[in-house]
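I have a structure here, written as structure tokens, and I will follow up with some questions on it.
A single protein chain has been removed from this complex, and every other one stays in its place.
Up next is chain A:
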Amino acid sequence: MAWFSKKPRIATAPEPIEAPSRMQGLWAKCESCDEIIYRQELEKNLNVCPHCEHHLPWTARARLASLLDPDSFEEFDKELEPQDPLGFSDSKKYKDRLRSTRKALGENDAFISGVGRIEGKPVSIGCFVFEFMGGSMGSVVGEKVTRIFERAHELKCPAIVFSASGGARMQEGIFSLMQMAKTSAAIARFRNVGKPYISVLLHPTTGGVAASFSWLGDIILAEPKALIGFAGPRVIEQTIRQKLPEGFQRSEFLVEHGMIDAIVHRKELRAKLGQLVTLLG
């Protein structure tokens, strides 16, 4: 072997921390630019990569705490628990899947809701827990979303929902599907109150959640580069047997096609929501 083809011994960067620690530990890795980021710095930056501005997943509780006025969030319907109406089982029993997910996350289902304040004004608000079975919507999620609008109706205040969901939860079959109708009907009633419903679409929002309350916002905002659409890209590719163009179904694509109002950087979200609530609340 010629001397110049020898591998340099020191010039290579150390191997990055292994993938499993991506969301834990002291360091995190940006899923977009692969930069290693000090976790505290990332959290201070609302889980937005300081190098490439990529919006990494942000937990529902952190989001609500950070976007609402300090200590104003009061959780409702926390006691709602999922059931197994079909006795569903695939590779695992739905009951077992629920049990282990609930234990791992400390959440009863894929949605957190309650009331809080923005700029001092009350809002009825909720956010998907995407880590909980892909944010899928079963009876509990549907019920909690419905109650957001009922509560907003009662309090005559704006409603805000942050969506991040793969769609309806297959394991609850037809009951999941019917949540689409239930939540949409609740919005129809809420329209009479004269208060805005602001829907914020996060990465990703698809299927039955996109095709019901998420797309019914008076105002629809989205975080940058979020995947938003009815059918998932894989299903579309399989159906039309061709590759989808770059950027298809991303927030930027949707603004271009007139399907949402605006893209809001996470750092500006609090200010934008405050502005809307003040303008219309």
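In this text, contacts are C-beta pairs under 8 Å (C-beta built on N, C-alpha and C of every residue); 3 or more make two chains touch, one makes a residue touch a chain; residues count from 1.
Everything below uses one rule, namely that contacts and distances are computed from a predicted model.
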Complex member absent from the view - protein name from UniProt, among "DNA polymerase IV", "Amino acid/amide ABC transporter ATP-binding protein 2, HAAT family", "Acetyl-coenzyme A carboxylase carboxyl transferase subunit alpha" or "Carbon-monoxide dehydrogenase large subunit": "Acetyl-coenzyme A carboxylase carboxyl transferase subunit alpha"
Residue in contact with the excluded chain [from A:L105, A:L155 or A:A185]: A:A185
Omitted-chain contact residue, chosen from A:A28, A:A60, A:C157 or A:A210: A:A210
Listed residues A:N47, A:T101, A:S176 or A:S251, member touching the removed chain: A:S176
Chain A residues that touch the omitted chain in the full complex: 79-83, 85-86, 88-91, 108, 138-140, 142-143, 146, 168-170, 172-182, 184-189, 206-208, 210-216, 229-231, 235-236, 239-240, 244, 248-249, 257, 259
